[in-house]
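Step one of this worksheet: look at the structure below.
Apart from one protein chain that is not included, each protein chain of the complex appears where it belongs.
Order of writing sets the labels: A, B, C, D and E. Residues in every chain begin at 1.
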Amino acid sequence: MLRADYILKLLEKNERIDGRKLDEFRKIEIERNIIEKAEGSARVRIGKTDVIAGIKMEIETPFPDTPNEGVLKTHAEFAPIAHPDFLPGPPSEDATELARVVDRGIRESNSIELEKLCILEGQKVWGVFIDIHIINHDGNLIDASSLAALLALMNTKIPKYENDKIVRGEYVAKLPISHYPINVTVSKIMNKYLVDLNREEEDVVDAWLSIAVREDNYLCSMQKGGKGLNIKDVDEMIDLAIKKSKELRKLL
Amino acid sequence: MLRADYILKLLEKNERIDGRKLDEFRKIEIERNIIEKAEGSARVRIGKTDVIAGIKMEIETPFPDTPNEGVLKTHAEFAPIAHPDFLPGPPSEDATELARVVDRGIRESNSIELEKLCILEGQKVWGVFIDIHIINHDGNLIDASSLAALLALMNTKIPKYENDKIVRGEYVAKLPISHYPINVTVSKIMNKYLVDLNREEEDVVDAWLSIAVREDNYLCSMQKGGKGLNIKDVDEMIDLAIKKSKELRKLL
Amino acid sequence: MLRADYILKLLEKNERIDGRKLDEFRKIEIERNIIEKAEGSARVRIGKTDVIAGIKMEIETPFPDTPNEGVLKTHAEFAPIAHPDFLPGPPSEDATELARVVDRGIRESNSIELEKLCILEGQKVWGVFIDIHIINHDGNLIDASSLAALLALMNTKIPKYENDKIVRGEYVAKLPISHYPINVTVSKIMNKYLVDLNREEEDVVDAWLSIAVREDNYLCSMQKGGKGLNIKDVDEMIDLAIKKSKELRKLL
Amino acid sequence: MGKIKGIELLKNGKRLDGRMPLEMREIEMKVGVIPNANGSAMVRFGKTIAVAAVYGPRLLLPKHLQENDRAVVQCRYNMAPFSTDERVKPGPTRREIEISKVIRQAVEPVLFLENYPKTTIDIFIEILQADGSTRVTSINATSLALADAGVPMKDLVVALSGGKINGTLILDLNGLEDNNSEADMPVAFTANKKEITLLQMDGELTKEEIKKLLKEIFTAGEKIYQMQIKALKDRYSE
Amino acid sequence: MGKIKGIELLKNGKRLDGRMPLEMREIEMKVGVIPNANGSAMVRFGKTIAVAAVYGPRLLLPKHLQENDRAVVQCRYNMAPFSTDERVKPGPTRREIEISKVIRQAVEPVLFLENYPKTTIDIFIEILQADGSTRVTSINATSLALADAGVPMKDLVVALSGGKINGTLILDLNGLEDNNSEADMPVAFTANKKEITLLQMDGELTKEEIKKLLKEIFTAGEKIYQMQIKALKDRYSE
Partner (left out) sequence: MGKIKGIELLKNGKRLDGRMPLEMREIEMKVGVIPNANGSAMVRFGKTIAVAAVYGPRLLLPKHLQENDRAVVQCRYNMAPFSTDERVKPGPTRREIEISKVIRQAVEPVLFLENYPKTTIDIFIEILQADGSTRVTSINATSLALADAGVPMKDLVVALSGGKINGTLILDLNGLEDNNSEADMPVAFTANKKEITLLQMDGELTKEEIKKLLKEIFTAGEKIYQMQIKALKDRYSE
């Protein structure tokens, strides 16, 4: 039997190929501060999915319409080490989407207090660069990357800035974080709702909805993929995301 | 009979596939100010050829050797909506040539009074960006685009500039235009001279000469394409271009 | 017999296809100051290999950690005129390596007194751009290019700089050069050491070692290519490089 | 990009352009605007103007991109350089790459891709003017262009944005509202089956607000659907 | 780029470099300068130096670029980084792309492309030094390189620029004149048949001036043609 058929067959009985429940995450392992050269960093493993987020603080020019605020930039690289299908070169469509979904979860929840990152109004502000580096891809990159990004931001320190230069390795403060969005991607296969698909399951997914949930249960960003969903699907998927976000938030 | 043969067969009798005379343009339709967000804009339809020119005014650094003059930049995009052969990606050789021919007609006729566009000598001047967007390509892109560009410039307004910022939607003056170059492309097929080829006719063209004619009958730019021309050809083609430019100028 | 086999056959008898000795360069021809528009230039022909180095002096921002020093940038273009395998486009891996090897020879020998090229500390310094342009490729590009670069630097003049502008064609001083690195590439074929391979010989090379030797016999940069070398190889190759560098230095 | 501090987007229950919260802007739809394309349409929501063209199904080259059992949909959403306040530099931004992907996914579910193996259906979208809600405007234009191209479709796709300003739920955000809203939620759905094919959200919404907004979008979407039907009829009765 | 205000390019009937209006600069031509190429030539007009190499006809790859009934001509005109006052950054500019196209069209009419289906004739041009009139210098070099490559040709192609300064018609503009002239008109033509294969113009000229200038270019072009012949003879009598 084809692997895909096998997965679907099991799902009919509400079973998954690795024995998990439909709403169960794989084992999550977290390492913080793994990159000393970065101002913040974290590694998140969800099962065999392995993601590093690194934060670099750089001096930037603010956007003209927010001259007093730091800027946030998020980039994701599907490093070719991580999967036989990943190739060197500029970010693919999927890598671009990943970066933008991670970025929106952080940005729209007002997680970082950007207004505290101004150095000289209209001229110099701190730029917070989130870089997502995929080490091994076994599904659910969005949740793993979002979690890694938030954890990395939470341990990010602001370097000393003196005589128009960043003094690397000396820090003056922690990056001010005021909200903690957790991203949960709920997937629909055969009218069932699952979380944390592995790569094989992703191959048979019908649709998915990625939802960033804040600690106050406000939803801060959503991204749908795959085929159509009806209103009831959305309803149930949001419920499940909120529920799972509470579990994941305990890892922070 | 192949379409190309049919076109040539008709031409022997001085007839064209759409019933026009050799020196006759298709119906020209003009719309002005169609893009409110642009500082100037115009849409020109020549038969089924459909072109939009939009003008954006931006703050630029002047060229070192003309510190008191505004800068003109022209870009043409063969949007893939416009023809089955147009593909997304950087401008093709033909799109590059189109942009440069349109640019030279405007630039060499001294159409725009660039010396009136200085804000701060050597530091800040107005940049006039002409963007040619092809909506549907049915031949004679050069004449349609040049006309659209001139019409767009003629309705361009200079925005207010205050506290180092452009105030979009508020204007202080019209863009100063002092010359009105009309581009006419004359084509040679089977030793006959034609204007305004449609796309099917362009497939069988032997050579063409694109000529920008100013209101004082000075010629301001020429560009030849295709195979060779003899001196008599050039002579007659210029005559025809001057003649047709007078007709087209009435549309301004 | 295949050309490669023929080359190897001859080598067994310590003979080369063009009659040279193993440690003999082809005829070297030098032309200086061949590009009047460049601040310095030289053309080097080694046999049929033909290389031009041109130096342009431009105003640059210094690197933050050396605010008082000029900057050196080296670029090599395998112009498609020079060989049927060279294609238009961004520099290939080999062109990139060539540029970096030439650059390191000059840089690591402290050839240019960069600290004398400061105009305004931390803001404006002279940038020395070495551009290597290959005209015909018949082997040994590294030695030819390195020699051309050094000769071009030796005749480089610093332009007048007045009112924040470079006055081209007027010069205030010679570019200060204090060291004269000569690059010699020693190749190993069938356990023999050769210098100055032509293109056909390069096709059968086992390994090569490119060595920049300064006038005081200090070695300033090395780059190995091809397969493995043992310690004795390195030893002998360095000896040969030092010996040949003395010969080549007479051409300066 | 950033938000204007302290801007009041709602005054006396009305939006700055005079609309009521759930009121849409003036909508214009025209099918068959690009003679060369297999199908095309222009859709305007207020000042936002999108033109979509469909080419194909046509053979996909190079070969290694082909799928043996279905057509590939390729989609490019592009902003004309003059479409915004500040000139847009040519070349795809990351935002445009993402939007191209979600628009593609918004229309794929209504197509019978398995009928056209080895081919591509190319969707090209040009934003001629951008004043908010460009992606939903684009999806409406794409739905019409696909129908105009005669590509068999299970349903039309209707799209509309919802959002929140000053705590009030609104529909069809304009550019100013888009940049300064508390939340922005573009949605696309199949007109008859009501399958949601695009759903994105930025900002802060409770679950209840999302449900309410979806309901309003479905209701208002019916009007958009009727306009799509009319635009197609106008095309064929030309 | 820009023009120098109030510059006098003509004084007492002479140009700033001492030439009479219709006088050309010193011209040098040398065939076979690149041993690896199938054909090559260097042409110098004053300080402007162009080197052209021809590779082919050779099989064109990838296959989908091939034409079944003729050779494809590919042409790249490139400025060496050190060829001008300010360093030229590597990578083709829009100007270089356009010039590559018009040079290609200037020589295609003399080639028997139908004799070499599926192949490419590659023309690569490097401007080693630019002091005006680079495209016509390049065309002369290309004409010689093609002949040197043994590609059958109907005719040689001769090229020369004309222009106007202080109301006076001139030939062979140098860089200063190029930037500050009232008009600049590069022309290429087949030496015997006098077919114009390149014709461009920038500036302000009346129809009469254009005719007059063309006539002068044809006349002076005869000298260039003789130099091409001589350069080819020198090559074969080496």
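By definition in this document, a residue touches a chain if its C-beta (ideal position, glycine included) is under 8 Å from a C-beta of that chain, and two chains touch if they have at least 3 such contacts.
Since the model is a prediction, treat every value here as computed from it, not as a measurement.
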Touching the hidden chain in the complete assembly: which of C:K56, C:R104 or C:K244 does that? C:R104
Taking the full complex into account, find the residue in A:L8, A:A79 or A:I177 that is in contact with the omitted chain. A:A79
In the full complex, which bits of chain A touch the chain not displayed? Write them out. 35-38, 41, 48, 50, 52, 54-56, 58, 75, 77, 79-84, 88, 90-91, 129, 131, 133, 135-138, 166, 168
Mind listing the chain C residues that contact the chain we can't see here? 63, 65-66, 69, 91, 93, 96-97, 99-100, 104, 108-109, 209, 214, 217-231, 233-235, 238-239, 242
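The criterion applied here is as follows: only the chains that are shown with their structure count from here on.
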May I ask you to list the chain groups that still touch, directly or through other chains, once chain E is left out? A, B, D | C
If I average the CA coordinates per chain, which chain comes out farthest from chain D? C
Measuring between Cα centroids, what's the chain most distant from chain A? E
Centroid distance [mean C-alpha coordinates] between chain D and chain C, Å: 57
So, in whole Å, the Cα centroid of chain B is separated from that of chain E by 26
Distance in whole angstrom between the CA centres of chain B and chain C is 48
Residues in chain A with touches to at least two other chains are numbered none
Where in chain D do residues touch two or more of the other chains? none
